[in-house]
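All protein chains but one are shown at their positions in the complex.
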Amino acid sequence: MQYLVDGLLIGCVYGLAAMGMTLIWGVMDVINLAHGIMITLGSFGVYLLATSLGMNPYLALIIAGAVGLLAGMGIYKIAIQKVLDTSHLSTLLATFSVNMILLGLATQAFSTNPRSLDIDLGSITIGSVTVQVTRLLAALVSVLIAAGLTLFLKRTTPGKYIRAITDNRAAAELVGIPSQRMLAFSFGLGTLLAVMAGGLIATFFPFTVLSGDAYQLKSFVIVVLGGLGNPIGALLGGLVLGVLEGILPAFMSTSWVPVIEFVLFVVILLFKPTGLFGVKK
Amino acid sequence: MNVLQVSGVTKKFGGLKALTNVTFDMPEGQVLGVIGPNGAGKTTLFNVINGIFHPEEGRIVFREQDVTGMRPDRLARLGLARTHQIVRPLNELTVRENVMAGACFGREDHGLKAAGAIADEVLEFVGLADHSRQLASSLNIAEKKRLEMARALAARPYLLLRDEVLAGLDLAEIAIMITAIRQIRARGVSIIIIEHVMQAIMQVSDRLIVLDYGQQIAEGKPEDGMQDSRVIEAYLGNPELAKKLMGSELDDGAA
Amino acid sequence: MRPKPLLRRVVILLIILSLAACSRPGEEQQALPENELRAVIGFTVSKTGSLNVESTRQTNGLELWIKQINEAGGIKLKDGRVVKFEAKFYDDESQKDRVQQLYTRLAIKDNAAFLVSPYSSGLADAAAVVAEQYSKIMITTGAASDSTYQRGFSMVYQVYSPASRYLTGAVDLLKAGDPAARRIAIIHENDKFSTDVANAVKAYAVDLGYEVVFFEGYDTGTSDFAPFINKIESSSPDAILGGGHFQDGTTFAKQLYEKQVAVKMVALLVAPPEDSFVEIGDAAQGIIGPSQWEPQVNFTAEGAAKQNLSYFGPSSAEFIAGYQALFQEAPTYHAAGGYAAGLILQQAIESTGSLDTVQIKAALDQMNIMTFFGHILFDTHPDSHGLQVGHSMVYIQWQGDPSLSLEKEVIWPLEGATAELVYPLR
Partner (left out) sequence: MSLRRAPGFWLLLAVTLAIGLLPIVTGNPMVRETLYTIYLAIALAGSLNIILGYTGYISFGHVVFFGLGGYVGLYLISSFNTSIWLAILAGGVAAGLLAFLLGSAILRLRGAYFALATIGINEAMRAFVNNFPPFGGPTGISLHFSVYQPYGGATQALWLDYGILVALTLASILLSYLVKSSKFGLGLMAIREDEDAAEVMGIHTTQSKTWAYLLSAIIPGMLGVLYYFKNSSIEPSDAFNLASSIELLVMVMLGGSGTVLGPVIGAAGYEILRGYLLLSRLFRDIQLTVSGLLLLLVVLFIPQGAVGWLTRRYPRLRQVII
């Protein structure tokens, strides 16, 4: 039971991290290879705000998110917009170059030694399950953000614009949707989600400049698991992965878990590219 | 010998019946016109014949061989070539390479050198010889259509499926195309044509099939096919309007 | 569309410029007084990549030794010339791809007199091949795994205690602290060094009659240890031994504390001896860690004399003061290891009075000295040549009241201990 709860909690945060990627991938068919470094910068952002300004980390999360949004739009304008409609190779390498640049700067600024936000809110024990408050909070915030995102996409006009562009950009442009601005906004949104996920992760895991890559790989698996371009799918995919990582070690040695994870990833890609929860082509 | 026999072919997409019980035979060397309003299932028929879609019911026999459910590339190697309604040139390859590809992988499976010779000859035939070194992407729409035809011809097919090659061409280009079709036929290649340009299809086809909502509503010589009221109704919608128009049109004698 | 081609031309120009610039990386040469010799010590450091922290500290230790030896006027050789030292290093990006290329460059172009290994066993293996091939003596520090010395190299000498003796002391500690304890859980990161340590301590513990109730590896870069800890907990061990490198060690310790796992002793690799380990707060209390060297441990001339060993080099206090002055932070065992590598070369050169590789190699083979870093003795048996058999590990434990401040106390070996073992840890 303890395994299950641990899996679910961490699954929410993984889901949030993947949500940013699935949004960008769904809307503009771009696989964001700079997703990992954005998560890491999110962690560092919250870390710096919390330690140097003594700000409450969860408040710092919002500021970091806002900065992430603007940064994301900036990155889109500089690196992505020009190559958006060219080959997959160009968009992949454009995001990879952003990853190299940010990683180089981050290593220079923070070096690779680990940092950890020492937030000790204790833990709650319900029945046989002891749960860390920081993890519980992180999971709740993730679910909140996921819900917020879904509402945003469903209810608000920019949200509808984004969904329209996701379905058929040419048609959306025909009916007068300012696609370039919306694309920049959705890339910014994707970055915001990545940064916030990074911030949440910082509240209970130590992290270094390089820890982003592991989360990026996990996000790939989750995006495919949850169905491309489907934020709720990403959250559910995150839960599935979290539970898997929680349960599997009980049956086999922990080092076999990544093998299962990636084999599953390839199998789903092959047989159900729309993912377990479907949507989009 | 019949080059193609389509019997009882039905194709369903989920609930939608795209084709219902389409049956016709096609003797060798014949030019068969397929007409019908948009969405009647013409292109779907082509996609079923050349193996892209597999019919739920019915059989397709190509030169006495049952090819139902065969993959498009194997059909192409048996001598069935096709052009697409929306042109699909190989953009980053030169015009000559495009046609060479057709020759290489068509019925006669030529080596590169032989394919090059065939390509030059076919390009001459369709009048694209001077563009042969250019990239396919640099051609205009009419030239791209001719490129598609050249690519299909280079494969030396027994049966050529032409999907709206004349759409969007002006009268002069249509005339050229009609003579080209006649010359192809003279070489013993059977052709099935889908067109909306009525006078062209009338002049060229030996026989006509009319499709509407996936059903075969008429078959026969081009002249008598046109009179059949169901054909007109299929094209023009409700019968009364058809009658009124029919009345005025016949007086003017416009074909 | 005027601007576009212009922009493109600028970009091409930029690339060609940077390519051309690489044809003449300037090397400036200082003038040398006539009877002075400058010996180059070559190595690579991980400026980027995961090993950046430990590798930089190791370089600091070596550079401190070079600065001190040069300021003291270098070493007088038998032939009257005086040799001073210069460090020459490149960034290996914590990756093996370029290690061999860079070490060949050090051996040939920079004509390094002696080589020092990069940080981590994997990279040291790749560098050892080059050292052996150009018969350059290489002192390895920060490369603990035993396998490097079982591969027939003759020019490679290890400063660190090998992986196989990293955690054995912890088992002795457990035996001394709680003879009743029987159940041990062993965990390790899935990498060369940690797996060597885990296998060695498992064999050692089984010999002493302990029951190894849990033995498993975890993927490098794991950050969520919850499932792993749940499994350990279900095997209800008395003690947990093992670990990996710094980041996973700290994460594991923090989550072990969060999940309030009932265990009496925890000994983790690499992480606990680091001063920043205490950042995880209460979770650090009672955690034991093996270390190659600690400031509190002081091996003295008297102690050396008792074991009829000659003491060489500065005392611990002098080393710490020197390091503190230059780098404004207390030295860790990586820094001490870097300094010790220099010290070993110094002793060999002084005793032979020459830079000749054969003589230096002979000196190293029968070197048996005590230094601030500990006892230095190399195994000369052909199939484990260069293995460090003299130096023994030092074990520290974070003790004290977590709400106030935790102190790093040396608890093993007993003759160097500054405090009693706290058992059980909380």
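Labels for the chains are A, B and C, by order of writing; each one numbers its residues from 1.
Simple rule for what comes next: contacts are C-beta pairs under 8 Å (C-beta built on N, C-alpha and C of every residue); 3 or more make two chains touch, one makes a residue touch a chain.
Computed from a predicted structure; not experimentally measured.
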item	value
Partners of the unshown chain among those that are drawn	A, B, C
Hidden-chain contact residue, picked from the options B:Arg82, B:His131, B:Lys145 or B:Arg207	B:Arg82
Omitted-chain contact residue, chosen from C:Val129, C:Val213 or C:Val261	C:Val129
Residue, one of B:Ala101, B:Ala129, B:Met198 or B:Ile217, that touches the chain absent here	B:Ala101
In chain A, positions touching the absent partner	25, 29, 31, 33, 79, 82-83, 86-90, 92-94, 96-105, 107-108, 217, 220-221, 224, 253, 255-256, 258-259, 261-263, 265-266, 269-270, 273
Chain not shown, touching residues in chain C	7-8, 11-12, 14-15, 18-19, 21-22, 25, 47-48, 90-91, 93, 95-98, 100-101, 104-105, 108-109, 122, 125-126, 128-129, 132-134, 145, 147-148, 150-153, 189-192, 194-196, 217, 219-220
Missing-partner contacts on chain B, residue numbers	50, 52, 71-74, 76-77, 82, 84, 88-93, 97, 100-102, 104-106, 111-113, 115, 151, 155
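Just so it is clear, only the chains that are shown with their structure count from here on.
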item	value
Chain-level touch network, classified as line, ring, star, complete or other	other
Maximum centroid distance from chain A, chain identifier (CA atoms)	B
Length of the line joining the C-alpha centres of chain B and chain C, rounded to whole Å	76
Inter-centroid spacing, chain B versus chain A (mean Cα positions, whole Å)	50
Chain centre separation in whole Å, for chain C relative to chain A (CA means)	36
Residues of chain A defined as touching chain C within the complex	2-3, 6-7, 10, 104, 107, 111-114, 116, 118, 120, 123, 130, 132, 201, 205-208, 210-211, 213-214, 245-250, 253-255, 257-258
Touching residues (chain side chain C, partner chain A) in the complex	48-50, 52-53, 56, 190, 216-219, 221, 223-224, 226-228, 230-231, 246-247, 250-251, 254, 258-260, 276, 279-282
